[in-house]
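Of the protein chains in this complex, all but one are displayed in their positions.
Labels for the chains are A, B, C, D and E, by order of writing; each one numbers its residues from 1.
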Amino acid sequence: MPYINIKITRDGATAEQKAALIKGTTQLLVEVLGKNPATTIVVIDEVETDNWGIGGESVTKRRRRGQ
Amino acid sequence: MPYINIKITRDGATAEQKAALIKGTTQLLVEVLGKNPATTIVVIDEVETDNWGIGGESVTKRRRRGQ
Amino acid sequence: MPYINIKITRDGATAEQKAALIKGTTQLLVEVLGKNPATTIVVIDEVETDNWGIGGESVTKRRRRGQ
Amino acid sequence: MPYINIKITRDGATAEQKAALIKGTTQLLVEVLGKNPATTIVVIDEVETDNWGIGGESVTKRRRRGQ
Amino acid sequence: MPYINIKITRDGATAEQKAALIKGTTQLLVEVLGKNPATTIVVIDEVETDNWGIGGESVTKRRRRGQ
Partner (left out) sequence: MPYINIKITRDGATAEQKAALIKGTTQLLVEVLGKNPATTIVVIDEVETDNWGIGGESVTKRRRRGQ
């Protein structure tokens, strides 16, 4: 029954990579807590770099500065 | 004052269907808990099927397999 | 497969009232979008009034002022 | 270490305005609680007006009515 | 920079189990997408069974019925 939400910047993650995140987090909940995978939901949000901030700056700006 | 977030897969829900979700959940909060609809917020997120997992698999893959 | 999150202030909602929110929102997703109730998840968060703000003020302060 | 999520309707907020939200909320967490900005994350979600409800109606409908 | 939120029912998960979820999801983001673990945040929410619904019913009720 768990619900897992993964937020990452939109940087071209492929369907295969997202499938790996879904599979991996679901297995982790099964192994660590014995949860039922059939009702484990994973939602991945891909966020534009203008809309993601860290250190008080957008990721767009940080990358422009080479960070 | 409640805040309601509804996450569904992006499958062509129409503006009318989304309006029905907004109206229905808001009424429910009014009826069950006497909440003020004027400050009740509903946000609907439509998520790509590659980004939604259940049973350890993406919805895209499950549908391809006919589930 | 939908996921619904309802946030309300912690004001003594009973188990019966919360069950009514769970049942009502799940039914709404079934009726409006034909979703499968078996994998529809509803999570209710009850938030302390010091931790909920509206109009730039906490709900605790607003209530003290009679709003 | 804080995580801040800001949800607004998609109404043409510019990169500069979003940068101001990121900078301002991060500074607030530093000033009020002494948090470390280097690990403070801000995520801004811009939501279509059909998908945002208030008062039991979508923002699209309210605006059509002149509200 | 990813942000991961894991919601589970409050059922006595130990600090060790929660540490395993934190470690496992962080490693997954590193392995699958090359993300920096130093700024990867994981937040675990443990939700009362009265506040978690599936199949239109609270987990409390389902368990009482032996499901």
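Operating definition for what follows: contacts are C-beta pairs under 8 Å (C-beta built on N, C-alpha and C of every residue); 3 or more make two chains touch, one makes a residue touch a chain.
No experiment lies behind these values; they were computed from the predicted model shown.
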item: Shown chains touched by the chain that is not drawn here; value: B, C, D, E
item: Chain C residues touching the omitted chain (full complex); value: 7, 45, 47, 50-58, 60-61
item: Residues in chain B touching the chain absent from view; value: 1, 3, 38-39, 41, 43
item: For chain D, residues in touch with the removed chain; value: 1-9, 13, 17, 20-21, 24-25, 28-29, 32-33, 35, 39, 52, 54, 59
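In this section, only the chains that are shown with their structure count from here on.
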item: Interchain contact steps from chain B to chain D (minimum; 1 if touching); value: 1
item: Minimum number of chain-to-chain contact steps, chain A to chain E; value: 1
item: Pair with more cross-chain C-beta pairs in contact, given B-C and A-B; value: B-C
item: Two or more partner chains touched - positions in chain C; value: 1, 3, 21, 25, 38-39, 41, 43
item: Graph class of chain-chain contacts, one of line, ring, star, complete, other; value: other
